[in-house]
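Every protein chain but one is kept in place in this view of the complex.
Up next, chain A:
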Amino acid sequence: MTFTIREPKQTETETEERRRLYMELENCIGCRSCLAACTQCGGHEQKNRNYVYDVNPLVNRETMPLMCLHCVDPACARSCPAQAIQIHETGAVLSALVEKCIGCQNCTIACPYGIPKFDEEENLMYKCDLCIDRTKDNIPPMCASVCPTNTLQWLTESEIEVKQSKNDVGNDKWVTSMPYLEGETNVTVNLPGILQGTVKLF
């Protein structure tokens, strides 16, 4: 069994392994608690920065969250002419700096997942900052804290590896980043199919 080997994070402290956002889409029940929680993060000014979609609303109740994947080489930041989108040392791709953002919306177009939102009134972009005031101290982001189903989790590298060894059966349902996504990401996504490797108890 092979694992994807990752470089250890620089910010890893001696006492506590750094954690990352990990998603299991199959668990989502569409409660949108993650959206409500996002408004509660310090500095979010009651505006949520994440999305939940009904996958097939006329057919069934399947839903999935769409979160910023915190790309290692983020298209939003690359496209920003004012260098307003900074990357935190933890890898979090931050929301545009208010004083730098010129409201050009390049980022909203550049992001392959449509994450950055635009506030028409303020003429400012805003996006998920991975609740940086929490995650800089390894405290789980608000959305992953409240998610009632563990669709959103805040896991250590080794916990993610255990998940991968169980769920990655080589059929593209385990999406950690390349080659499936645009580039390498700090967030790990598990598409529906997490039970495919499970052996029934009886």
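The definition used in the following text is that a residue touches a chain if its C-beta (ideal position, glycine included) is under 8 Å from a C-beta of that chain, and two chains touch if they have at least 3 such contacts; residues count from 1.
Quick note on the criterion: contacts and distances are computed from a predicted model.
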Checklist outcome for this item: Given "Molybdopterin oxidoreductase family protein", "ABC transporter ATP-binding protein", "Ferritin-like domain-containing protein" or "Acetolactate synthase small subunit", the protein name in the UniProt record of the chain not shown would be "Molybdopterin oxidoreductase family protein"
Checklist entry - Where the complex has a chain not shown, which of A:I87, A:L181 or A:I194 is the residue touching it? => result A:I194
Item to check | Listed residues A:R49, A:H70, A:K117 or A:R134, member touching the removed chain | outcome: A:R134
Checklist entry - For chain A, which residues lie in contact with the unshown chain of the complex? => result 26-27, 29-33, 35-37, 39-40, 42, 57-63, 133-134, 137, 139-140, 142, 145-150, 194-195, 198-202
